[in-house]
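The complex appears here minus one protein chain, its other protein chains still in place.
The first chain written gets the first letter, and so on, giving A, B and C; residue counts start at 1 in each chain.
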Amino acid sequence: MEEFVIPKQAGANYLNAEHGLKSWLLTKDHKRIALLYLGAISFFFFIGSLYAMAIRLELLSPQADLVQSSTYNKMFTQHGIIMVFFFLIPSIPATLGNFLIPMMIGAKDLAFPRINLLSWYIYILGGGVTIYALLAGGVDTGWTFYVPYSTTFSNSYVIAAGLGIFINGFSSILTGLNFIVTIHTMRAPGMTWYRLPLFVWAHYATSLIMILGTPVIAITILLVALERLAHIGIFDPAAGGDPILFQHLFWFYSHPAVYIMVLPGMGVISELIANFSRKNIFGYKFVAFSSLAIAVFGFLVWGHHLFVASQSVYAGMIFSFLSFAVAIPSAIKVFNWTATLYKGSISYDTPMLYALGFIGLFTIGGMTGLFLAALAVDVHLSDTYFVVAHFHYIMVGGTLLAYLGGLHYWWPKISGRMYPEGWGRFSALVIFVGFNLTFAPQFVLGYLGMPRRYHTYPADMVSWQVLHVLSTAGASILGFGLMVPLIYLAWSLRYGRIAEANPWKLPGLEWQTASPPPTENFLTTPIVTTEAYEFAPPEHKSVVGRFARQPPAKV
Amino acid sequence: MSEHIVQPRVYIVIFLALMVGTGLTLLAAFRDFPGPLNVVVAMTIAVVKATLVVLYFMHVRYSSRLIWLVIGSALFWLAIMFALTISDYWTRAWLPPL
Amino acid sequence: MTERLATTHQEHHRALQHHFENMEQQREAGTLGMWVFLVTEIMFFGGLFLAYTIYRYQYPAAFASASNHLDIRLGAINTAVLIVSSFTMAMAVYSTQIGKQRHTIICLILTMILGATFLGIKAVEYHDKYRDNLIPGQLIPGHPFNPAVAKPGDTDEHKLHLVEGATVRNVELFYWIYFAMTGLHALHMIIGLGIMMVLTIMAWRGRFGPEYHAPVEVSGLYWHFVDIIWIFLFPLLYLLGRHLQGHIG
Partner (left out) sequence: MQSWFPFIPESASTYSGDVDALYFYISGVTIFFTLLISFVIIFFVIKYRRRNPTEIPRPIEGSMKLETLWSVIPLLIAMTIFFWGAKVYFNQYRPPQNAIEVYVVGKQWMWKFQHATGQREINELHIPVGRKIRLIMATEDVIHDVFVPAFRIKTDVVPGRYTTEWFEATKPGRYHFFCAEYCGMNHSGMGGYVVVMDPTEFENWLSGNANQMSPAAAGQQMFESLGCASCHGANAEGGRGPALLGVYGNNVTLNNGQTARADEGYLRESILNPQAKIVTGFGPIMPSFQGQLSEEQLLQLVAYVKSLSTTKTETPTAKPAPKK
């Protein structure tokens, strides 16, 4: 790969190629669109976090003291809706994925740049409609929109919020479509499937879920909105409809959607683990195909959300069985990451700290999923704080950490500046500690019987309050920890050290061009002749001992 | 550009087959077949018609394996959705008392 | 492996977008993109088909009665209309492939006329349902679902003839699904007509030819897909209860 011509730093890059607001709002450059997403997604994360803080404050005491029940219900609903649909699902794919997939496969752009821009506008439109719903009075159905509460009994802005999610769904579909077509048709010469970075594999699997699952939630939400509008009765028992059918349709998407949320994170982690230990990933094909396996099996387990919902006992058993089966590909990933560290050259840079944190927290989050997949235990744990802890462990401890890790890792490429390493490590540590303090107590709380979506709880449960106080304390530390990167990343845009083209000295294609990259990524179409994560040239494979010879100096 | 150009002759044959299929399904609808056979007959004809459209009008017969894979996965996922949802409705009444 | 990529030195086609290497890649991406999009459409309609299946299994009699009330003649005519339009669409693709743009334009216009005919007939059917008070729920404010039910022996076509075991409220469920499915289908037809309008204009301006016809081809895929949906909707909605007509209670 020595033959790349790396553009001079001072030359034109995607950031300064054009100027003015219009050049951003009408851009078709995947890198600029990624930044548009980054901005919008951060905004939604901020809103969602405010709700989280309000929830935690309210739960400090058993009584209602900050807000009324109706407000509390809106808080967790809106927290859930914003975090899931407008933050976590688009987070890694639409920002890092958008930015990096074309670069990683050696393409100039995604296959459909205009559609890419369109999906951002759709996202903004969907987000706008949802924000309207929040401002107009909010929704209080829970992010799951269970009928008949959402169709007939709720007095809140269900239609507007549903419409927002419906619209946003098309953004997700179009992103997935764009990724799939791009990965199939736009790979550079020599970029075979097995040379793709695992980040790309993970996004391929994610896109599969996006295009196969999202249409189903779209039609389901549409039916809920119509039912609410016209009282037609498709899910209404009074007309012969069946509320459980809604739950099937909802979870047919929403369980796979949790893998939309975690697979891109896993892709980031594969990159981080391999690159920061300077090793090829252990069992490349297993890690690659486990992503596909998760995407496929992920569609077979949705009924584990209905174990106590009066689903057939036998269907429950099938779904439970399959839920255990889907744990295996995740296990394969965890073990392969761990094995990759073996005899590596491990650096302690901030992205790696996030990656290591991810493995631990994802393991806990995933393993607690097994409690919930075990039928008899789920009967006790369903709809308690155990579930809340389970999914925050994966979504916050897992995906959010992966997102932060990836953002730090690629920050030099994206912005052309380095972030301050010391602050980075410091905040990674604070976040790790704060996170565990927030959500570990909730496991205990859940087994003790505290139901979720509860504004108040019995005052005689002293142990419950103790755990809630711990959790709130943890959330404050977590919140502080999250604010630090927000500040120093913004700071670094101006004052950070100028980044080299390849600050981490890595073989990935995205590092073989300038930081920030030029508009069409590479000056000439690259020709790929090496495997992914190939640090040492092939002739070094035979060398005995832990290290190969000194590498040929990279530019 | 190695693309196959389907000749009008083929289109006409398929078109006629589709019309015949429509006629058949209409005729079959008024006959009382035993058991659930009415559904089976109607659906078989519909599937055949749809297959003809996909293979010839949509050129899939001459397309790459990738396109076959895409269509196959759509059908596979549809089957998952139906099979597992129906597994619930179907087995609800089975539970024997203790 | 030192040779540079064979960045085509041949003349760039003016329709080639900057980020593609050549027309072949662009066409491949377009076709794959449309197919992937159709997959999402299949899943989109799939949710409704699933609802249909579950409820039909639970309320076969009501579904048969409701289905029998639909106008089978109009339904059958519409099926034929759509099949013909699929044929003309296929011919439009063929004409572009062999470079006869005038034929393309004729075929597209025919397809549009047929599509519009379908929608017109659908509108007549919807109006019939409106007249018989079969619009479910409060979909049309002030015009609730309230069909007249025929007594045994009564042959009034505008009344609902209930098959043994059917109830009116489950008939309403059928009509809900009927309107949701045919409504979404019609929406897709309307979008298809819009696309075809654009294609016609492009063909008029002489944009297509043997090297560049992906837009016509890809739109054709879409149109055929809409046809396929109808191929399933017709028997499911119009036909499956017909043999029970003798059992009207």
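Note that in this section a residue touches a chain if its C-beta (ideal position, glycine included) is under 8 Å from a C-beta of that chain, and two chains touch if they have at least 3 such contacts.
Predicted model, so just to flag it, every value in this text is computed and none were measured.
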Legend entry - Displayed chains contacting the withheld chain: A, B, C
Inset, instruction - Tell me which residue among A:244, A:257 or A:296 touches the hidden chain in the full complex. - result: A:244
Legend entry - Candidate in contact with the missing chain, chosen from A:13, A:27 or A:73: A:73
Legend entry - Among A:43, A:371 or A:491, the residue in touch with the chain that has been omitted: A:371
Inset, instruction - Go through chain C and note every residue touching the omitted chain. - result: 59, 61, 164-167, 169-170, 249
Inset, instruction - Quickly run down the residues of chain A that touch the omitted chain. - result: 69-70, 73, 140-142, 146, 148-149, 152-154, 237-238, 240-244, 277-280, 282-286, 307-310, 313, 316-317, 320-321, 324-325, 327-328, 331-332, 334-336, 338-339, 341-348, 356, 359-360, 363-364, 367-368, 370-371, 373-380, 382-384, 444, 447-449, 451, 453-458, 461, 463, 466, 534-536, 540-541, 543, 545-551
Legend entry - Sites on chain B contacted by the missing partner chain, in the whole complex: 93, 95-98
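The criterion applied here is as follows: only the chains that are shown with their structure count from here on.
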Legend entry - Interchain centroid distance [CA atoms averaged], chain B/chain C, Å: 15
Inset, instruction - Could you list the positions in chain A whose residues touch two or more of the other chains? - result: 184, 212, 216, 245, 248, 252
Legend entry - Contacts with 2+ other chains: residues of chain B: 66, 73-74, 77, 81, 85, 89
Legend entry - Sites on chain B touched by chain A in the complex: 66, 73-74, 77, 80-81, 84-85, 87-92, 94-95
Inset, instruction - Spell out the residues on chain C that touch chain A in their complex, using ranges where they run on. - result: 1-2, 4-5, 7, 17-21, 25, 28-29, 32-33, 36-37, 39-41, 43-48, 50-51, 54-55, 58-59, 62, 136-139, 167, 169-170, 172-173, 176-177, 180
Inset, instruction - Would you tell me which residues of chain B are touching chain C in their complex? - result: 1, 3, 5-8, 11-12, 14-15, 18-19, 22, 25-26, 29-33, 38-39, 42-43, 45-46, 49-50, 53-54, 56-59, 63, 66-67, 70-71, 73-75, 77-78, 81-82, 85-86, 89
